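The complex is shown incomplete by one protein chain, all other protein chains being positioned as in the whole.
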Amino acid sequence: MIPKPSTIKRHLEAIITGLKYIFVKNRLTLRYPEMVQLLSENYRGMIKYYMDRCISCTLCARICPADAIKMYTVGENKLPGINYMRCIFCGFCVDICPKEALEFTNIHDLAYYTREEQIQKPIEFSKGPPKPIFKKEPMKIVVKLDKSRGLKYERT
Amino acid sequence: MSEDKFMQVLIGPQHPGSGHMRFIVKMDGDIISEFEPDIGYVHRAVEKIAESKRYIQIVPLVERPILADTANINLGYILALERLLGIDAPPRAQYLRTLLAEINRIHSHLYGLGIHGIMIGSSTIFMWCFADREIWIELAQELTGARITYSYMIPGGVRRDLPNGFNEKLSKAIAYMEERLKDYEKIFINNPVVTARLIDVGIIKKDDAIKLGIVGPNLRASGVAYDVRKIEPYCAYPEIDFDIIVRKEGDAYSRVLVRFEEIKQSMKIVKQVVEKIPSGPIINESYLKLIPPKLREKAEQTGIWKMPAIFINLKPRKGEAISRVEAGRGEVTHYIVSDGSPNPYRFRVVTPSFRNLIAFKYTMPGHRLADIPAIYGSLDYFPPSADR
Amino acid sequence: MVFSITRSLKSFGKFLRRILIRIIEKRPIRDIRDWGISYSLWPAHFTTACCGAEFAAASAPRFDAERFGFLPFTSARQCNVVFIEGTLSRKMAKAARMVFEQMPEPKFVIAMGACPIDGGIFWNSYNIVLAHNILPVDVYIPGCPPRPEAVARSIMMLQDKIKKMGGAKYDELK
Amino acid sequence: MMSLNELKEMIEKELGALAFKVDSEAPNLIIINVEAPNLFEVAFKLNHMGFDHVKVVTGTDYPIEKKIELVYHVSSYTNIDLAKVIIALKIRLDKSNPKVKSLVKIWPSAEYLERETYDLVGIIFEDHPKLERLLLPSDWDQIPPLWKDFKIKTEGIDA
Partner (left out) sequence: MISLDQIIRLIFFPPIFITIVFPGLIALLIVIVFLIWLERKIAAKVQLRYGPLYILKPLGGVIQTVADLLRYLFAEVIIPRRADKFSFIMAPILSFGFAFIPIVALPISSKYFAFKSDLSLLVVLALLTIAPIFILIIGWASDNKFSFIGSLREGYMIMAYEVPLFLSVLAMAILYNTLDIIEIVETQSKWVWGILLNPIAAFVFLICTFMMTARFPFEISEAEQEIVMGPFTEYTGIIFGLCMSYSYIKLYILSLLFAYLFLGGWYPIVWPFTLNPIMPGIITLIKGLIVMIIGIFLRSVYPRFRVDQTLRIGWEGMFVLSIVALILSFSLVILVK
């Protein structure tokens, strides 16, 4: 098989393209523990619950597709609590709440060592999701789209 | 034939080239003589669970199996449901649906291309595709608030309006992508090793493609110009100009090329959508008036619409509806049988991957062991969606 | 005669191994080992379900888990982490157990996504198995699917756990 | 261009007495009810008309009537006119003995769809090239999961 000229050209093109990327500044990586992307306001992350606004209408528990929200009896009221082991972050509960007692937060980067700590009863639920722990204060960045580099990260 | 002549090789499910399935391969030397896909490793009983769920709760449920292409499968379900409910989405919502569906098609195709790349050994194209996929995911996240499980379309409309400055971002993304696709061509599409691996491998002839009933880009690569977006236009597609990409060869390489060209077509559609999008409400009037006025005012400012409480108890008429939608990997068919209660009586979804499954059995024999990943990748098969 | 020799050889081998483990479990060597393991977590190529898409995104350029020395690798024999990426169906659970058993000690399990933790939206399916019922899970990542950042966080948490608790659990030899 | 009604009439004429009821439902559905023994012949004729592939095979359980309804959704790739329509070919089978002749010989595309229906609904397709478990584990010993008497657990909204 004597390679045809076009084959050689295509080999060269592929190698040159590869070489080009070695020398161009183009990294797309969000260095996660050092940089944290500020998700937009409407990001459907973990949910914060305002106990004072809640009217115990049970709509959130009834729409939850994964049966993650359950109504707990607290004193005389029935208040929602969430089970993050099941939550699928569809945000239906927030969207159907007529009193805005549930609200999205943009926290969605948590992991746990045990299963038990992922169930939040109403009182814990109203304290909001736990803040992710960082060893060093991370740099908060926003994502911008860019014509030449795709994604660009800018400090806020 | 003596048993000794054949060697049975079991590939998967823990295998870098198998995905969530197992291949039972009978080998005659290096040549495959029998190929049987063994699926069901991700069977989660979507159809059974759906019977225990309310109609609105099925929206996230149908998305899960076909995670790489959630918007399209969601759209198909909503279309079927709307047919049963007898309502329609306002024009702006139709355009927004089209927008998300096309953005999703782009990143779904990039996903497929990337997986195909790694299957034949090119880690670079995998990484590139997954990198550029992030740009479209970022855009979709801006629009819907989630990375890939959008749950964006609801009966009678969509959940969120177009955010500010979206058009500008989109045009930047398209400009970037067009540049990048040129590099894709150089390093992958035209790479002599890739062409050597893919050309004339895994040929599905036009007649066979029709007979086996395969769908999507795989069908179009075999020379059948079938695209639900043209055959039975839904959402905003009737008003949008785009081409169906068809190739005659039917081999693995042409399937790659069809997908590659469809990315360009999708970008063309997305451009038109944001130009033509009309103003107006994004949820059907009949649901809109059920939202408390205070929340409605707020939603008009923020663009994040609330759901009316009736969504818990959607009761469609008694009867059945079928809808088809062209998803990234091909035609998705949803079939709902309703008995008038708030839960569906029978919910059936046939995903493109399940219909493409048959292609494995009839294309693989006669090829070499090394061709399995090359053909598998070119079919863009997504096992969870086949198993449901 | 031959049997007794092999038996004594075997017991001698066991004895040697025990001594070796004793030495390894001593401070400086143990620290070095745990440091090495924590920066060399190689998950097996074993996608159980759809969370694999986000797992791939976590090793893809934008989130690049390889920064932590995290390299998805081919065969279970050479890996030390098994990522349960989404739902474990009954069929897959058998495979998952097998993959886990094939891996050499020390090995770790991360359950990714709502499905393997508590079923997620599929909690009432007839065909799923929960990860903690069949495998000793070290870290749970909630979400459906979890964000790639959460995957990176789980890797960091696992590294912390290894450094704190020690990498190896040579249980059956003790 | 052929309207839905024209096509319906054409199918009625073609099938004659084989189909006992032909319905059309907007925008794209034609429903043909068939007796089980006639199914193979009807399918043959439809295939001849140009409906060349099966999209969906569905089995629905109706426990009160003790019937299982089997639906083939059929359409065309080659003929653009026919492609715009989906045909639902419906057969009612006894739940005690859900047996029907497989259509794989006419529509090879039905192979895995029928096999799945066998797996999940328990309909036995005679002459099917490989009627084995597909999605369920091979040691599945309960009743087919998509029957209504196969109950899955549900939870209330209270903890």
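Think of it as A, B, C and D in the order they're written, each chain with its own count starting at 1.
Basically, a contact is a pair of C-beta atoms (placed from the backbone, for glycine too) under 8 Å apart; a residue touches a chain by one contact, two chains touch by 3 or more.
Keep in mind that this is a model prediction, so the values were computed, not measured.
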item	value
Contacts of the hidden chain among displayed chains	A, B, C
Residue among B:24, B:87 or B:193 touching the omitted chain	B:193
Among B:30, B:207 or B:297, the residue in touch with the chain that has been omitted	B:30
Absent-chain contact - pick from A:6, A:26 or A:148	A:26
Chain B residues that touch the omitted chain in the full complex	7, 9, 15-17, 30, 117-125, 127-128, 131, 187, 191, 193-194, 196-197, 368-373
Where the missing chain touches chain C, by residue	24, 32-33, 35-37, 39-40, 42, 60-62, 64, 66-69, 71, 74-75, 77-78, 80, 102, 104-106, 167-168, 170
For chain A, residues in touch with the removed chain	1-3, 14-15, 17-19, 21-22, 26-29, 31
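By definition in this document, only the chains that are shown with their structure count from here on.
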item	value
Chain C and chain A - chains in contact with each	B, D
Contact-richer chain pair (by C-beta pairs counted) among A-D and A-B	A-B
CA centroid of chain B to CA centroid of chain D, Å	24
Rounded Å distance, chain B centre to chain C centre (Cα mean)	32
Residues of chain A whose C-beta touches two or more other chains	28, 62, 65-67, 88-89, 151
Sites on chain B at which at least two other chains make contact	40, 43, 45, 48-49, 52, 60-61, 64, 131, 134, 149, 387
Category of the chain touch graph - line, ring, star, complete, other	complete
Of chain D, residues touching chain A in the complex	155, 157-159
Complex contact set, residues of chain A against chain B	7, 10-11, 13-14, 16-18, 28, 39-40, 42-44, 59, 62-66, 88-92, 95-98, 100, 104, 143, 145-151
Contact footprint of chain A on chain C as seen in their complex	61-64, 67, 114, 117-121, 123-124, 132, 138-144, 146-147, 149-150, 152-154, 156-157, 161
